[in-house]
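One protein chain is absent from this view; the other protein chains keep their places.
Every chain is named by a letter (A and B) in the order it is written, and numbering of its residues begins at 1.
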Amino acid sequence: MTLLMEEKPKVGTKYVAALRARFGAAILEESWQAPDQVTVTVPLNSLPDVVAMLYYEQGGWLATVAANDERPLNGQFAIYYVLSVEGTNEGSQAPENAYVLVRAQIPPHQPEFPSVTPKVPAAIWYEREVRDMFGIQPIGMPDERRLVLPDDWPDGLYPLRKDTMDYRYRPEPVVEDENYEFINVEGEGVVQVPLGPLHMTSDEPGHFRLYVDGEHIIDADYRLFYVHRGMEKLAESRLNYDQVTFLADRICGICGYAHNVAYSSSIERALEIDVPLRAQYIRTILLEVERLHSHLLNLGLACHFVGFDTGFMNFFRVREKAMKMAEMLTGSRKTYGVNLIGGVRRDILKEQRTLITQVLGELKSEVADLVSILLETPNIVQRTQNIGRLEPQVARDFSPVGPTLRGSGFARDIRVIHPYAAYDRVPWHVVSKDGCDVLSRTLIRAEEFFESISLIERCLDSMPAGPILTEGFKYKPYKYALGYVEAPRGEDIHWSMLGDNQKIYRWKCRASSYNNWPPLRYMLRGNTISDAPLIVASIDPCYSCTERVTVVDVRKKKATIIPYKEMERYCIERKDSPLKKY
Amino acid sequence: MLRDSVSNLTVAEHSKYSIHEDPAAGQLKAALLKDIHRSVYVYRVDCGGCNGCEIEIFAALTPLFDVERFGIKVVSSPRHADVLVYTGSMTRSMRVPALRAYHAAPEPKICVAYGACGCSGGIFHDLYCVWGGADKFIPIDVYIPGCPPTPAATIYGFAISLGILGQKLKTSHHVQGEDEHVSLAHPQVPYLLRVQLERESRRMAGYLYGKQIADTFLTMLEENPNQVKENVQAYLDKQADPRLSEIVARLVTVYDGYQGAV
Partner (left out) sequence: MGRCIYCGRCEEVCPTGAITLSPDFELSVMNKQDLFEQADYKLAACHRCGKYFAPVKEIEYAGALLRQSDLPEVVKTNAGALLNICPECKRKNDVSKMVNLYQENKDVAR
């Protein structure tokens, strides 16, 4: 495998060269984890500029931000900004897509770093999470509220620091009631509509606060992370490498397998394990089976929210066929748990193959009928066109992912940009639309559904022979790498560093919805209350994904939140909506 | 200041937060069950689930499983509910909302712990940000295990909570008998050969199918060591599965290799 690595040319050298040209000696170190993954270490004060340059000048998208307590290794905290750098489509050059990790070390006696959020808004949630979990302050971050840790968590206790607490430590609740401060929108006639955390639009907990004037939403704020359980800490303490795959399945009950693959492939990449080709095909098939059921779920909900319950029931009826397929292939309807480090646990034999081929045929014709019924229902188009607009510029600033992004004109799909599993071995195409609205996002899901079916069929047809499991490798401590998967809702990114005791040292998993929540506020503005559930459902949010793990926020300063400037102005003047400006 | 002692508030310590049910509630519940028959309103309280449970409850509602035919209907407010279904491992943030939902539902009410997390905290049972199951705070009447419970298990669980069906599972206590021994699998086949065959089969077909395929091969080997190749070929012809043939061909190679070495 070492050989393989040398054969493959490095991708992304030009970005490192560009950084060196601009920042010179500030690029302290460069190290490659994979042919298309490079870490550059920079001094703390250059961090915002380096990230901003990659993001806006080199076509970068913020994939994730991982903080790591490396004090046992080198005496410092470290923070990694992970960008997928894709170049600026100049000329007809072949795209050069690489993951660039910008790393900076943070001294433990002064746990703070300059916030990148003012330059790259996409970093906002990540930096709030780092503050919660590690107690490292982002200096210049406008939002001082907790993100992940519950309100009743004590101040000054940071779960992910290696020396703070056992993973089982449960402090006494410090407050009896929630005390999260929602943003304060004032203006004549503005009414607050609180929704949740238990509410009727969705199954999962999340507290929304809509600020409305009459029927119109002026702004929205939300408190999520009601589902934070502490998975990342669990993976570092109780479980071994193979057991974490089952935990990864439970990050999300809908797209869990995508997380599972992302986690396994991050470890495999770090260790340069050659996963057998047949296993790669099986993973691809299962990922697409998961997309089938997930998209049917979302199409069903879209019907439900516009009052077309016949469609809702019908989509859920055919969805059971996708569930049956999953059960046949994995033994489980929802939590597949099929991956091990090095391959998969189950092969596809003739019996399963025959059955899924038959089910795929049924699904194809039934869903085609349902989608045409859906689109011919006039109500649907009326209710979804131009609703919940995600303007391309907002999308560019916040790095949303999946159908949410592809509905705003960006044909960005990790399966093509950073091919993994077998996606570069079977032909298929990316679906994108430029309507920027709920309708576009719904149509994308419908088209992707059929794309998934043909992907599965092609994978079955060209499935290679050979083993499905690589065994007998050794775990090497402190190697790290990224794993990435285009889940039904967008890319899932896992950053894993291996430990020296058969346990992972640090696992940072970022689910797709994490990147889709922050821009939601912009999508809600300017619409009516009655459209809110529809808009929320159109990003197909997954609360539990996002709320995996997190922590505490440090200081509950009574500071008022400084909203984005534009938003402030809009709140005061309540005219000239920023939405119209773009 | 490493806090390594497991504080783990015990159930008794939880009690200052948890709800103590009135002893008369049992009678009220029995009366309720008699009254509601086929008109049961269910409210779901997600206390930190991964969505798997929520979506399986959804699946139980929709046409294929259709719990509505039993009169079970999901409502969108706890104030309308006869049954509260608690999913998720009870995260810290959801403790207060969960109690609020409990108090909002009219008495008498039936509380169900749903899924491995709802029953005990599941894979998250001892984590810092969860309390480990709904019964730490809420008086639970019925436990539906599963991760997630399938729609069929869900329907059965509802039937139990409504007193329509009886409970099947009973706690068991096995004590080792005097002459209780583990029997060896395939005693006629040398252990090292068996391990090699099982390993190759696992590498090719995965754990479950690999085990089954190796078992079939070993059984044939035991039955008639001299005719094993002919018998295997006849079996493969009958199955007509190219992938199975590929895997078994590897096993034959392993077998030949072992014979050669001996």
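Note that in this section a contact is a pair of C-beta atoms (placed from the backbone, for glycine too) under 8 Å apart; a residue touches a chain by one contact, two chains touch by 3 or more.
Since the structure is predicted, the reported quantities are computational estimates derived from the model, not experimental observations.
Asks: From the listed residues B:Cys119, B:Ile138 or B:Leu244, report the one that touches the chain absent from this view.
Replies: B:Cys119
Asks: In the complete complex, the non-displayed chain touches which residues of chain B?
Replies: 116, 119-123, 125, 133, 135, 140-147, 149-150, 152-153, 156-157, 160-161, 165, 167-176, 180-185, 187, 190-192, 207-208, 211, 262
Asks: What chain A residues would touch the chain not displayed?
Replies: 246, 250, 331-332, 335, 337, 345
The rule is simple: only the chains that are shown with their structure count from here on.
Asks: Considering only the defined contacts, which chain A positions touch chain B in the complex?
Replies: Going through chain A, the ones touching chain B are 149-153, 159, 163-173, 176-178, 197-200, 203-205, 225-231, 233-234, 238, 246-247, 250-254, 256, 297, 313-314, 316-317, 319-320, 323, 331, 333-335, 344-351, 465-469, 471, 542-545, 549-551.
Asks: So in the complex, the part of chain B that touches chain A is made up of which residues?
Replies: Listed in rising order, the residues of chain B that touch chain A are 1-9, 17, 44-59, 62-64, 76-78, 88-89, 91-97, 101, 122-124, 126-131, 147-148, 150, 202-210, 239-244, 246-247.
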